[in-house]
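To start, I am sharing the structure in question, which I have written as structure tokens.
Every protein chain but one is kept in place in this view of the complex.
Moving on, here comes chain A:
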Amino acid sequence: MTRIIVGPFNRVEGDLEVTLEVRDGRVAEAWAGSPLYRGFEQILRGKHPMDALMFAPRICGICSVSQSMAAASVLADAMGLTAAPNGRITRNLAHAVENIADHFTHFYLFFMPDFARAEYAGRAWHGPAAERFRAVRGSAAAYVLPVRAAFLTAMGTLVGKWPHSLAIQPGGVARALEASEKIRLFGLLRDFRRHLETVLFGDALEAVAALGSEAALARWAAEKPRGDFGAFLGIADDLNLDKLGRGVGRFMSYGGYPQEAGLLLPRGIWNGGLHALDEQAIAEDVSHAWLDGETRHPAQGVTRPQDEKAEGYTWCKAPRLAGLPMETGALARQVVAGHPLARNLAARGGDVKSRVVARLLEIALILPEMEKWVRQLVPGEPFCAQGEMPGTAAGAGLVEAARGALGHWISVADGRIANYQIISPTTWNFSPRDTDGMPGPLEQALVGAPAGEGDVAVQHVVRSFDPCMVCTVH
């Protein structure tokens, strides 16, 4: 039995260190560690509530709009404010641009490069995979970066700049779009659709979105070459990625993209059956984090570093829902939303292949929605509702970032922030053990993964969750 530390992990956002206990070439136990503490929750105390709009995006450069959305909705909740319809649509658009660009970036720049590694030189697919997906020098990187940057010019139009836009407001957005900008956005979405349909999927987005089961997906992939997604499916088959990185089998989504009536993606949990999410059942355990305090609901949460703590092995808290770890992310969102392919895949409990498929499926599902939203914009009508923050107030802001459930909780007293707590998606997925010794989702998913010399399996499992450690430790 040997204990190894894997890190620095590359092509994940921020710092991650995984400690593995290896028995007979397989992971017997895993500990996920974040060796960084920044202290946003402490920084925000005592600030003007609206200052959260400046600090929140800086929690994370990769999902800054999601953080802004959570801050805007926690403030709107505390103010009792409903966004202007145009503002709601514009925020959804900016949020969807970020989420989709994130899935796209993760697939090409963070996840696929591992298949180009020399360890796979003997595989039939290795030659083309290396040429296409090699980090930095592969043909995909050269193609993807300009396409991604062009898609993200939508952010310049929607919210001024990205990352870290200050345009996202509790009542909508700080700038009304003009008729010509509406047209420009539509063109940008259509350009991106063309890239997706020709290069990533080799089919219409609607056809991908309509795939109803894993068997249908396999038939579709076998029909003819299916772009880079097809290449992934072939590799996933050969490497049995459907058997790697088995999760906790419980999925949670806060739901997303508010429409005129309700959420486009519903809120809920799935553990073989669909249940309502009891927001009051969320709590953060700090038993194995270098933090002081006891298990609490985030509305009463505390964040106090305590670096000399024998049981501590990370700066990440352990969020639990009714005492249980939950997996969150695109797979969770689509399972809760009832997409048949996602439900079919998730029946196994979550794995490397399912997580990657769900992210790409989500691209195919959301882009056509965005085209509808752009059409719904009415330039000339208000984009921002105005409101006042009461001197004493409390609120919750629950949104879905690309990586899953993101929540902000605020309490305001004497016109200042009395408490601000953040639970990011990767905090759920990469949480450490709790008081009962129950490992977090990644820690469980790693158990059983081959971990010998030159084994890349651990890397695939970690990256299948698309971790974002700067978010995690905020």
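FYI, contacts are C-beta pairs under 8 Å (C-beta built on N, C-alpha and C of every residue); 3 or more make two chains touch, one makes a residue touch a chain; residues count from 1.
To be clear about the criterion, contacts and distances are computed from a predicted model.
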item	value
Chain not displayed: protein name in its UniProt record ("hydrogenase (acceptor)", "Beta-ketoacyl synthase chain length factor", "Adenylyl-sulfate reductase subunit alpha" or "Heme lyase CcmF/NrfE family subunit")	"hydrogenase (acceptor)"
Full-complex contact with the absent chain, from A:Gly80, A:Gly127 or A:Gly156	A:Gly156
Residue of A:Arg3, A:Arg23 or A:His48 touching the missing chain in the full complex	A:His48
Touch criterion as defined above, residue of A:Arg38, A:His126, A:Arg296 or A:Arg343 at the omitted chain	A:Arg38
Chain not shown: contacting residue from A:Ala167, A:Met326, A:Ala393 or A:Ala445	A:Ala167
Residues of chain A (touch criterion as defined above) contacting the omitted chain	5-11, 13-17, 33, 35-39, 42-48, 50-51, 53-55, 57-62, 64, 105, 109-110, 113, 116-117, 134-137, 141-142, 145-146, 148-150, 152-167, 169, 171-176, 178, 305, 307, 379-380, 382-384, 386, 459, 468, 470
